[in-house]
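Shown here: the complex without one of its protein chains, the others still in place.
Think of it as A, B, C and D in the order they're written, each chain with its own count starting at 1.
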Amino acid sequence: MSAMLRLLFFVVSLSPTLLLVTWDGSLSWALIDGIRLHLTLTPLAGFFLTLLALAAPLVALPMLRRPCDWPSLVLYVLLLLGMQLLLLAGDFVSFFVGWEVMTWSSYLLLLRSSRADMETSQSFILFNLASAFLLLAGILVFFSLTGDFAIRSLAEPSLPQALTLLALFGLAFLIKVGTLPLHIWIPSSYDQAPDAFSAFLSGSVSKMGVYGLILLPTLFPDALASFAGRFLNGPAFGYLLAWVGVITSVVATFKAISQEDMKRLLAYSSIAQVGYITTAVGVGSSLAIAGALYLALVHTLVKVLLFISVAGIVLQTGQRQFKDLGRLIERMPISFFGVLIGIIGLAGMPPLPGFAAKYLVFVSLVDARWLLLLAAMILASTAAFIYCYKLIYAPFLGHANSPGAKEAREAPWPYLVPQVILMGLLVLFGLFPGLAIDVLIDPVLVGLQMAPIGAESWAKLTTVYGGYDGVVLMLVFGIAFVLVTGLFLLLRGRMRRAGSPYDLSFAGEVPTADTPLHYGAGMGRELRRIPLVGWILRQGTRGFYLGLAGQMRAAAALLGNLYVGRPQAWILIAVVVLAASLAARAMMGGL
Amino acid sequence: MMHAVVDSLAMIGVSYVMGFLFYGFYRQLNARIQRRWGPSIWQNFFDNMKFFFKSETLSHGPMFFFGPMIIMAGAFTTVLFVPFLKDSTWLQGFSQYGNLILIIYLLVVGPLGNALAVGSSGNPFGVMGVTRGLTRLMGLEVPFFLGLALVMLQHETSSVHAIMAAQDGLANWGIVTNPVAFVVILLPFIAAQNASPFDVVGAPVEVYAGPRVEFGGRLLGVLMTQNMMMSIAKLVLVVDLFLGGASNVLVLIAKAFSLFLLTTAISMVFPRLKTEQAVDFFWKVPLGIGVLAVILTVWLPSWSA
Amino acid sequence: MLAFLDDPKILHGIYVLGTLTLFFIGLYGLLAKRHLLKVLISIAVMELSVYLLFVGLATSPGETAPILSDGLTEFAGMADPVPQALTLTAIVIGLAVLALGVSLAVQYHRLTGKADIARMTELKEL
Amino acid sequence: MYHKTQCEGFQCEQAMLEVPGDAETVREGVLDKLIAWMRQRSLFVLAYGTGCGAIEMRPLMTSRFDAERFGIIGAATPRQADVLVISGYLALKTLRRVIRSYEQMQEPKYVIGLGSCTINGGMYWDSYNTVKQVDRYIPIDIYVNGCMPRPEALIEGFVALQQRIKQGGKAGYHQYRENIDWYKANQRKALGEEMPPAYTYDWYHAGGVA
Partner (left out) sequence: MTLPLTPVWFVALPLLLAFASPLWVRYRLLMPLLVGTPALLLLLAFVLLPEVRTGPLLETIVIAPPLGIHLQLDSASWILVALISLAGLLATAFIWLSDAEPYLRDRRAFVFLLLLIAGCNGMVLTGDLFNLYVFLEIAGVSAYALSALRRDASALEAGLKYLIIGSVAAVFFLFSVVLIYLQTGQLNMAAVAARFGGIPAPMQLLIGLLMLVGLGIKAELFPFNFWVPDVYQGSHPVLAGLFSGLLVKAFLFVLFHLVFLLLADPQVAGLWLMGLGATTMLIAEVVALRQEDMRRMLAYSSLGQIGLITLALGFGMQATTAGGLFHMVNHTLVKLLLFLTAAVLLRSFVSARLADLAGAGRARPLAAALFVLGALAVMGLPPLSGFASKLWILKGFAEAGVFWPVALILLAALIEAGYYFRWIKVLYDPNGDLKAAAPVERMAYVPMGVAAGLIILLGVAPFLVDDLFIEGAQTLLDRGAALSAVLGAGS
């Protein structure tokens, strides 16, 4: 019975794939009072559905591991259904329904974790609901302009209308993707969510905000361009959005560096990555949108991979703090490669596809002549090296720092299979950067009525600004590596393995297990001494939001005083109100 | 095919020879400035060979061994993706398959691979050095990339070949047509070369030699080699971008050498900066110049147009 | 001497004044007295004032009670029967409510020993 | 190797202390000679200074003495160093560090004893804490005597070491490796419980004798 249910669950997790393969035509469902839900599959939605189809079964696998939490599985199914509805939505109502189902089912999934605390879960749901309600408000404004709920471009909105719509929709999606200063809910919730589900939250759920952001310009085809005019070679309004994105990336990157917890670090890195995507959307050119989509693809693959690897580590060691881990490379080699490939993708290093994505974005920024943005983005992406390094150093290298880390074994196969698949996909896309362009991204661009990027061959990424060849790059690097290693081994002399991990040059001293040799926890702390970074790290929005919550509670207390349990007071108020309104009427109108 | 192999080997050879000679010269010059004789110009070659023929090499595990291999392969790849000559079929490597941004990223592939090895050694001083290196990278990359972006914008391409081809004649050299960009990248370039005053990362007496603390014997030889080759690759890259490239090896050496002299002259007279000082400096001075350059060369023309 | 009272306007005016006074007396008791029974009585007084007003204003001087009995077979010269019927009903209802209230109050007093409306603080904001 | 049967007591110790030097000719090819030549041209020095000799080592790198013209340059860690210079007397406490550092150096490696203290304890010979004869604990290739020797004398010592390296043949590290048991016995006698851990040298036994 249980096995059957598991199988069923896994099949359901494949539903985005099935949907992608079998969907044709459209579907509609009456809701209420003439509102109908129309389901169609646009190329853009198809792209994000592909991402979902990639991530969903891979995240489902670890969730299926015994003993599995049945409510989680049910909620996961609901979440998947909601997201598919969201992607298939041809009208705003089904979009919103999908959005909300996604929101609350992911919240309830978050609660399945034993670590979720009140502040986290509250901030998660409140921010997400705020996003949803802003979206709904936007939808209603949109509805009042067009008279129906279909998702389509708005012909010539007036400036205030377009501004209102942009603000409402934009805020909604920006909360979902978590740009500054609306990101506060992300780190702790990604951290405290059930370990496998964090992968999905970061890999897929955040992509829905990206989907919305990319959808947004199609609602006002010319708004981004004609709104505030053009700045240099791009839309001026997008310039603002791009700065929001890039500031998010920079700040989140530095915050990520200063984290002490693996999942929190990944969460901040998610924020940073999505910040890049936001920047690219802000640029809005065909190159940039291609870059944004490419980044979304890579981010999904990478974050699912990394979060699942980390989940495996947490499962096997029981530790999640950098200071408690170390030297797992010998005990969990496959996970090590998972994280290695993951961070290479995350850092955007060639030859993995992260580079192709960043290349597109960089080139689009140069093309738009927004060089200051480019510089800020470079800052974020080079600073990202530090947290990437921290992420692989602290768990896998250095010295084991806790009994759990000393005795861990390789993660079980439900954790390894997704990792291996994702590693394979990353390498594949890295070798053939044109593959993703040709198969996944160009159809979307055509669907959005933009110039496709085009790929001469799958191995090549070609833009007007030049390109590169993934296969050649990988071959050259591979041959060089083999040659160097071979030549090195041919040289005379003996190689000898150190007899102990403590055989270190340590100024003549002999380190022992008690010596603090692991640099995992403190790594990046010295960055605070750089004035700018120190300043950034000292800032935070938590105080503001806590203050807001405190003010709300104070207001509640104040208003609660009205509800004192004294019947005479109630009656007095009623009579006074009666008298006062009579008197007011008498004064104003004259009886 | 054969051409590619020979060409690649030639590039690697040229960069290696240039590397140790330039560094030998650097040490000589440094000594002369300090009013002493200094080592022979071949000293770096000797050091390198000595390390290669050490009879004992300690390893801290597979990753520790592969780190230097990765960084070496990265150096080879970088060298092969930088075109050494223009208008020539030789010393091109695979540069037509790459571009400027790719090269900039390739420059850090190796060091990051090596950082894994350093981490795997388990020596905290090494990791501290890596962190410093990454921090410095974070500092220098911003103005460096901004300067290169100005060049890319000027030529509207990221292909080094195309940028080189556009600079025929002294008047069209990047340093003449886009001097601000050159000024912007100059100091970060020195830091990228790991030269004083930004050499705190691997300096012998700072945190116990930094990332290389655990490397000895042949592995250290590998690291030294790649360092020299990588330096040459960067020099050649800047020559390609700003000094109009070179049509034959002698011109290449001359141009690279003059650039090297310039950077050496700067680095020799300034004392070493702390990491955070260096980063702060990069974000203030070169980046400030870069921002000014952007405003002057990008914003103002577009507004006046 | 009291003939001026036969003027329906004056009579109704007096009724209005009187019932309003009664109403406000009730209201005053309701707001100011703290004993449960006094509060209930005040409510009863208020209700009473409304009944009086209703009956009073619906009747003009000279009209007889709307009862068909010996010799009276027509609805002529009678007061409007509806208010009187309604008032009767209302009185019944008011009595029921009052009875319920008093019984609750008594029980409450037995249970807690309190009869002070201001000291009913079992239920409150936490 | 050290075998009790070949000698006894003090004789044995004397025998141990004699570095074979040129007596035993090693067959060497051109490549070996070339390598040896390059080795002697490039000496990375790990300077171990606890005594006054450390003061004399600093000027070595300055413009006045300019050891770099001989290819001599400081190294930060034992992993990178070729030559360990023990300057001045060693206390028991520092002996442990020296042994550890020496064992962490990568072969080929050489030791220079600087000053009288390394030979016989020098002016601190009667202290309970001073190591009188350093070569009982680690092999010394070159002694530079004096109290303290001037940098010129040190340079001469280096040159002598270079000559020796150029000639080839067995050096102190060979001797250390072959007689590791004897050295370790001596070290243990001096350090007692404070011995550095065995993992830095126990590979000598596992067929590691070169």
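Everything below uses one rule, namely that contacts are C-beta pairs under 8 Å (C-beta built on N, C-alpha and C of every residue); 3 or more make two chains touch, one makes a residue touch a chain.
Keep in mind the model is a prediction, meaning the values are calculated, not measured.
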item	value
Among the chains presented, those that the missing one touches	A, C
Residue of A:10, A:23 or A:143 touching the missing chain in the full complex	A:143
Residues of subunit A (touch criterion as defined above) contacting the omitted chain	30-33, 35, 93, 96-97, 100-101, 103-104, 107-108, 111-116, 118, 121-122, 125-126, 129-130, 133-134, 136-137, 140-141, 143-144, 552-553, 555-557, 559-560, 562-565, 567, 569-571, 573-574, 577-578, 581-582, 585, 589, 591
Residues of subunit C (touch criterion as defined above) contacting the omitted chain	30, 36, 39-40, 43, 46-47, 50, 53-54, 57-58, 80, 82-83, 86, 89-90, 93, 96-97, 100-101, 104-105, 107-108, 111-112, 117, 120, 122-126
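Just so we're on the same page, only the chains that are shown with their structure count from here on.
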item	value
Chains contacting each of subunit C and subunit D, listed by label	A
Most distant chain from subunit D by Cα centroid	C
By count of C-beta pairs in contact, the leading pair of chains	A-B
Subunit A and subunit C, separation of their C-alpha mean positions in angstrom	69
Between subunit A and subunit B, centroid-to-centroid distance (C-alpha), Å	34
Gap in Å, rounded to a whole number, between the CA centres of subunit D and subunit A	59
Multi-partner residues of subunit D (at least 2 other chains)	77-79, 104
Per-residue overlap in subunit B, given as positions that touch at least 2 other chains	53-58, 208, 213-214, 217
Category of the chain touch graph - line, ring, star, complete, other	other
Subunit A partner contacts - residues on subunit D that touch it in the complex	77-79, 96-98, 100-101, 104, 196-200, 202-203
Subunit C partner contacts - residues on subunit A that touch it in the complex	560, 563-568, 571-572, 575
Contacting residues of subunit A [partner subunit B, same complex]	232-233, 327, 329-330, 340, 347-350, 355, 359, 362-363, 365-366, 369, 371-372, 374-376, 378-379, 382-383, 385-386, 388-389, 392-393, 396-399, 464-469, 472-473, 476-478, 480-481, 483-485, 488, 491-498, 501-507, 516-519, 523-524, 526-527, 529-532
